[in-house]
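Showing chain A:
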Amino acid sequence: MTTIKRAKGFWLSISLSLIFFAIIQVLIGGGSLNPFYQNTLMFIGINIILAASLHLIIGITGQFSIGHAGFLAVGAYASAVMTMKLNMPFTLALVVGGLAAALAGLIIGIPSLRLKGDYLAIATLGFGEIVRIMLLNIDYVGGASGMQVSHLTTWPWVFASVLITIIVIRNFTSSTHGRACISIREDETAADSMGINTTYYKVVAFAIGAFFAGIAGALYAHNFYIIQPSNFGFLKSFDILILVVLGGLGSLSGAVLAAILLTVITTFLQDYPETRMIIYSLVLIIMMIYRPQGLMGTKEITSMFKRKGGSSHENKNTAA
Partner candidate 1 sequence: MKKKKLAGAFLSLTLAAGVLAGCAGSGSSDKSSGDGDTIKIGVNLELSGGVASYGQSIAEGLELATEEINKEGIDGKKIKLIKVDNKSEASEATSGAIKLTSQDQVAAIVGAATSTNSIAQVQIAQDNKIPVISPSGTSPEITFSKDKLNDYIFRTSFIDPFQGTVAANFATNEIKAKSAAIYIDSASDYSKGLADAFKEQFEKNGGKIVAEEAYIAKDTDFRSTLTRLKSDKPDFIFLPGYYEEAGLIVKQARETGLDVPFMGGDGWDSPKLVEIAGAKALNDTYITNHYSSGDPDKKIQNFVSAFKAKYKDKSPDAFNALGYDTGYFLADAIKRAGSADSTKIKEALEKTKNLQLVTGTFTLDEKHNPIKSATILEFKEGKQVFNTKINP
Partner candidate 2 sequence: MLKIEDINVYYGNIQALKGISLSINEGEIVTLIGANGAGKSTMLKTVSGLLKPKQGKILYEGQSIGGKAAQSIVKMGISHVPEGRRVFANMSVEENLQLGAYLRKDKAGIKQDMEKVYELFPRLLERLKQQSGTLSGGEQQMLAMGRALMAKPRLLLLDEPSMGLAPLLVKQIFHIIEEINKTGTTILLVEQNANLALSIADRAYVVETGRIVLSGKSEELTASEEIKKAYLGGH
């Protein structure tokens, strides 16, 4: 398993994704993908980023956060201010959206140092609500009636963001740093006793996760024409949570898969919002009772393709 071989696989996967990107781009250019499907595609991309970023916080580090919409909101508003108020380019707005959310992640990371489990959950939920209410009261960003945002999110932006998010989170996870995070999830006391600076890694996980949620927020804001604080209530947080739980706490590919699946389902159920919520809630309950590990458990989809002989070399990556 040499460096060169690893790099080869890496570049191969990148080129495959680029081919996929190009096909879609051609379809859009040629007009065979109407705005409705484009919109669905963007939504899938944004949800993948959200699911992957929350996966890092909950699935990998085990910090049960249900205020993810707060990070989404911070990213959305920060980037919208950049483009709409300060007339900055979208690229910069994306980065600022991510950084602003990461800063929020650092702040909410602090209570996570003292709280565990459901207490942390409820604190992060409170945090998300505080963010929403703050936005509600800032007239500069339109208060409750929200802010109109130009449509700047395009397929190449979404694709690039998704790709970067997945690569970064995957690379982080399958390194000694990711293992440190998993050890916190598995047993914080033992991790501490093994010399892991648990405080540091919890905050890092929150910051990275929040950063990508912020990127998703920037894409979201520039895809929907208008953003309002009410788009970022805790129902939105639950939506993201469902993606991670359904996919399997601890599985990146599971989270991605769930993001795709549920976005498509949501699109079809657009005119039946109650039905959608009923399906969501039933999925949550039944999943927790009969398959609490989610669709994928902590497994990654790649491990399913592996031959038995090769598995001894690969397994450690999949767990990580």
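Rule of thumb we're sticking to: contacts are C-beta pairs under 8 Å (C-beta built on N, C-alpha and C of every residue); 3 or more make two chains touch, one makes a residue touch a chain; residues count from 1.
The candidates came about this way: all candidates are chains of the complex that A comes from, given by their letters.
Note that the structure is predicted; figures quoted are calculated from it, not measured.
Chain A shares a touch in this complex with candidate 1, selected from 1 or 2. Across the complex, candidate 1 is touched by residues 1, 5-6, 8-10, 12-17, 19-20, 24, 33-37, 39-41, 44-45, 136-137, 143-146, 148, 150-151, 162-163, 166, 170, 224-228, 230-231, 253, 256-257, 260, 263-264, 267-268, 270-271, 273-274, 300-302, 305-306, 310, 314, 317-318 of chain A.
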